[in-house]
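Shown here: the complex without one of its protein chains, the others still in place.
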Amino acid sequence: MSSEPAPLLALDLTGTFAFGLNGALTAVRAARLDVVGVVVLGMITALGGGFIRDVLMDSLPPATLLDWRYYTLALVGGLIAFALSRRLRRIETAIVVFDAIGLSAFAVIGASKAQDSGLGVVPSVLLGVVTAVGGGTIRDTLVGRIPSVLRSGLYAVPALVAAAMTVAAIEWGVYGLPAGLGAATACFLIRMLGVRFGLNAPEPPETRRSRGPRGTGA
Amino acid sequence: MSSEPAPLLALDLTGTFAFGLNGALTAVRAARLDVVGVVVLGMITALGGGFIRDVLMDSLPPATLLDWRYYTLALVGGLIAFALSRRLRRIETAIVVFDAIGLSAFAVIGASKAQDSGLGVVPSVLLGVVTAVGGGTIRDTLVGRIPSVLRSGLYAVPALVAAAMTVAAIEWGVYGLPAGLGAATACFLIRMLGVRFGLNAPEPPETRRSRGPRGTGA
Partner (left out) sequence: MSSEPAPLLALDLTGTFAFGLNGALTAVRAARLDVVGVVVLGMITALGGGFIRDVLMDSLPPATLLDWRYYTLALVGGLIAFALSRRLRRIETAIVVFDAIGLSAFAVIGASKAQDSGLGVVPSVLLGVVTAVGGGTIRDTLVGRIPSVLRSGLYAVPALVAAAMTVAAIEWGVYGLPAGLGAATACFLIRMLGVRFGLNAPEPPETRRSRGPRGTGA
């Protein structure tokens, strides 16, 4: 009932750091902001999903605002990304990979915290997805892009899989580091396969007719 | 003090379903997203206004996250809209009508729940408006459009009328299904008349001078 066991705390902090890097690199890439803008977008991306989760599950003030490790990691991630952005040859790849790491970690942690707070199975799975996609959705909205969660079917789906695996593991009494890492890994692999092969969920019939099945991209 | 009486619950669920359809059709129309994006936008549109209301009136976790009927209806609305989007000849009309239904239902329910929670007259009316326009505002922001509540004067105003009628009915002790339906119907009619005749509230003098009175559209 208290907080995450240590290995899952590590997963949470990893996700925070990865989203801090990702948000800051997105800022450099999409909007070429100055150092403050880059770091602010990194912190919003890293902390946003957890804020929304904590608001919805009535766990306020949010843990990530009270615990210095979260906002410090988000800040450091943003600063590192700002400093390294010139040297990163494949900045797009880095953005996608860090985003997938954050997505995977937060889907597991979000679902697990929601279960911990006494929510039922479906709300817990939904909150896992919201935690995973929340920060990136705010990130994309702030820089004027349609959010990944709407553009790419294989963004919400892997988060849903990981959140469902986490809740199932808790319900069956087998939740721990192996189960958490397994769920996160499943999410990460599905997401990266989707990106690699340009997979998407089915498009609406209207789109298919008028623009062909691969029309929207991801 | 507990929950809505059955007929008003029906109004709430109707609004949720209508916004689920509306959000999903907007996704098909505006951004041609895949099935996941379409359903996600439907659910966000359907549940977003109630989430904001429940956060502001400190009723967390939100009722719509805990009660399976809400998120299921939002999901089903999204799936139906996705499946039917090809057959819908007048998709724009459907979008506008479903939006007006959701707006009307949520203005009444939002104001009534706020009064129920002990808020005063003005905050209750404001929360009714916020509930009504909240989901659509998130929807428009996510697909990169200026929200209806800003673009069209006759969007916030009918919601305000319905919320004020609801709060007045409660204050006068005559609130029930007839009053709730009456307020919702008033909102729906004002909104649809505004859409039909392209009515808008007055524009700023500067705009009128430089672009003529009908310059901005709705």
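The first chain written gets the first letter, and so on, giving A and B; residue counts start at 1 in each chain.
Heads up, the rule we're going with is that a contact is a pair of C-beta atoms (placed from the backbone, for glycine too) under 8 Å apart; a residue touches a chain by one contact, two chains touch by 3 or more.
Computed from a predicted model, the values in this text were never measured in an experiment.
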| item | value |
| --- | --- |
| Residue in contact with the excluded chain [from B:T16, B:T64, B:S85 or B:T137] | B:T137 |
| Touching the absent chain when the full complex is considered, from B:L8, B:A24 or B:V149 | B:V149 |
| Sites on chain B contacted by the missing partner chain, in the whole complex | 55-58, 119-120, 122-123, 126-127, 137, 141, 144-147, 149-157, 200-207, 209, 211, 215-216 |
| For chain A, the residues touching the chain missing from this view | 27-28, 31-38, 40-41, 51, 55, 60-62, 65-66, 68, 71, 82-83, 85-86, 141-144 |
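Keep this in mind: only the chains that are shown with their structure count from here on.
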| item | value |
| --- | --- |
| Copy-to-copy rotation for chain A and chain B - C-alpha atoms, rounded to a multiple of 5° | 120 |
